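I am attaching a structure below and will ask some questions about it afterwards.
Of the protein chains in this complex, all but one are displayed in their positions.
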Amino acid sequence: MPLNTEPILLNLGPHHPSTHGVFRLRLIMDGEIIEDAEPVMGYMHRGSEKLAEERTYTQIITLTDRLDWLSGMSNNLAYVRTVEKLSDVEVPERAQYIRVISVELMRIASHCMALGFLINDLGAFATPLMYMFREREKILDLLEMLCGARITFSYMRIGGISHDLPEEFLPALRDFVDQMPKHIDEYDELLTKNEIIQTRAKGQGLLSAQNAVDFGVTGPNLRASGVKWDLRKSDPYEVYDRFEFDIPVGDHGDNYDRYWVRLQEMRESLKIISQAMEQIPGGLTRANVPFFVHPPAGEAYSHIEAPKGHLGFYIVSDGTISPWRCKIRSPSFINLGALASMIIGSKLADVVVTFGSLDTILGEVDR
Amino acid sequence: MESVTGAIAFWILAVAIIGCAVLVLTVPNIFHSALFLVGCLGGIAGIYILLNADFLAAVQILIYIGAVAVMLIFGIMLTQDVVKSNVSNHYRIPALGLSGAFLVILLTAIFGTNWQTQSPSTEASTGSIADALFSNYILPFELSSVVLLTAIIGAIVIAKER
Amino acid sequence: MTSFYGLGALKGLIVTLRYLFRKPFTVEYPDEKLVPNPRFRGNSFVWYEDRCTGNGACAKACPLGIIRIVTHPTSRPDIGNLYAIDRFDIDTGRCMFCALCIEACPYDAVFMGNDFERATKTRDGLVIHKEDLVTGAKLPTQQFRPQLEAMEYKGEEELDQHEAGRWSL
Partner (left out) sequence: MSNEIISFFNTFLSTSQSEAMATFVGIFFLINFVIIIVAFMTLLERRLLGRLQNRIGPNRTGPNGLLQPFADVIKLLTKEDIVIPAADRWPFNIAPLLALMPALSVWIVIPFAPTWILADLDIGILFVIAITGVSVIGVFMSGWASANKFALLGSMRSVASIISYEVPMILAIIAVVLLVGSMSMQQIVLFQSIPLVLVQPASFVIFLLAIVAELNRSPFDIVEAESEIIAGYHTEYTGMKFATFFLAEYTAALAWSAVVVTLFLSGWRIPFVQADIHPFIDGLVFLIKTIFVFCIFVWFRGTWPRLRIDQILGFSWKVLFPIATLNLVITAIEVLVFNDVFAVAEGETLPTIALVAMGLINIAIFIVVGIALNKFIKPIDQEPQSYPVTREGMTL
């Protein structure tokens, strides 16, 4: 019997507890089932790209901290690598190792937050989130040791890093690397085998490998769909080719795989850190680069594997002290493009979970 | 109902029930009228309590408020534009005839019954209701079970995804 | 599936139950304060008037342009001609504590401070004026100051202008 029914239009956000910032999702729903979805972005536009055009190259580092505020180090690295490529600067080896260590620490911290908020979106009352916050605090303590700040690091410099390691850093890092696997095991015990999480997250928010590639999805989201693609292996930068680590790959591309891949990546990052700690050489940490960098006129694009995916910077220089154009290829923005195709047909409760599993940071989406 | 308090309670309840019943019919907003129906049914439960029929009162609340009224409201909430729609429609005359016939039946029953006035017994009514249900009224009881079962199966058939 | 259905959820319960008997990780802030790192980029600045030449390197390095310096030429018998600082205002209401100004200063005149309790009720209250900088606690941090790192200065006692710089005046 056909009933004369009318779809509900629901505005999820921009003010909603689980939109991780100010993100708006216009949902057309039949009861609780999503028929159509339209992401509306731009509520957090801060004009980072435009601001970059009137800052000197060194000053732009402070802008990149604020793109994805959960992984400032990675953003710093992606930016300074582009400028180094543009002006052909050789980075000392010690600086490269320190960069790798700090970026991998950042990746663990970012994945901690991603998983914590994902489980929160699944409905846990913040318990896993609090545990993961605790580990993130430890990482932030370590990074504070390096650069004196906890969120907005501004640690990388063109041609190196701003400070050498303090004396107490490596022992503290060793402690952390020893402790962290126990905590990850604990998350495993608390979450991975939990039937509630399995029933909720398995088979939901499916993103096929073909779709993921077509949408340009990168990072853990792509790998959860089964594509073994990681810039650290595929296009090694810094000293990543000297470490042994695996790239965890999911089977189905559902929410559970995205969770699982991130958990495994935390373990792999720990492997990289402990190898880097053993291999780290002495020497300078900063090439001889002036404070006001003048790259030659030209353009350069460089990308790294940030915790959320490929983070690329495209910089056009006209030979002055500030770039003529700075374009940011932010992973969150491009990953978000796949959201609508993933949630159509699922229930409202799974929309927030799928959105959470993409690990989107709105600062990076709207830039 | 000898005590004064009992009498006061009865009159309050009676006025409330009739008032709610009238409002059910007259209120334009159908959601409000459903809520008044809840009040009406609740008042009847109160009358049962006054008559020391506590089992009946509990069942009245459980079934009529907890199930029937909730289903009604559920239906109202899921129906599109129900507030704006016109409740009294072209079925007015058949409805009048039906309710008039029902009124006649009720009045005949009321005036035809030989009402015995006696103070309500203070004994627990649960046991006697159970005895009556499973001895004298076993056939209606079983029949109603069958009806309910049919309803459940019907619900499953309707709700089954095709 | 080898395990019993529901066992995973019950295991989770045991994990949380263990925490019921553990000491909380958090500390009670006003009663117990965590010690910031010696390199900590605090919410305040340390400035040595005698080290500052008023060259404005910090103001130029600042991405937000929130350092305001006003000078006039003068001379001192012991040193010679130099600029006297009339105003040295830092609007910390807009500052993002990137420490680029510290990095830019060639004379080690300005340092990050390690204070972080500077809440006020007005935006004007967040502007650090020259007078505040002169009278403020001289507790610099190691941010961009390797000489402090070398002397293992942890920010416990005040440093005067002779001790703080790479070379004394």
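Lettered A, B and C in written order, each chain numbered from 1.
To be clear about the criterion, a residue touches a chain if its C-beta (ideal position, glycine included) is under 8 Å from a C-beta of that chain, and two chains touch if they have at least 3 such contacts.
The structure presented is a predicted model; accordingly, all values stated were derived computationally and were not measured.
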Chains shown that the absent chain touches, full complex: A, B, C
Option touching the unshown chain, where C:L17, C:L34 or C:A119 are the choices: C:L17
From B:W11, B:F74, B:F102 or B:F134, residue that would touch the chain that is not displayed: B:F74
Subunit C residues touching the omitted chain (full complex): 1, 4-5, 9, 12-13, 15-17, 19-20, 22, 24-26, 28
Positions on subunit A where the hidden chain makes contact: 8, 10, 16-18, 32, 119-127, 130-131, 134, 190, 194-200, 202-204, 206, 208-211, 213, 225-229, 233-235, 249, 251-254, 347-352, 356
Absent chain, residues of subunit B that touch it: 3, 5, 29, 31-32, 35, 38, 42, 54-55, 57-59, 61-62, 65-67, 69-70, 73-74, 77-78, 124, 126
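We take it that only the chains that are shown with their structure count from here on.
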Inter-centroid spacing, subunit C versus subunit A (mean Cα positions, whole Å): 28
Residue ranges of subunit C touching subunit A (in the complex, touch as defined): 3, 5-9, 11-12, 15-16, 25, 36-41, 61, 63, 96-100, 103-104, 112, 141-144, 149
Interfacial residue positions of subunit A with respect to subunit C in the complex: 55, 58-59, 61-63, 65, 127, 134, 137, 141, 144-149, 152, 154, 162-163, 166, 186, 189-196, 198, 291
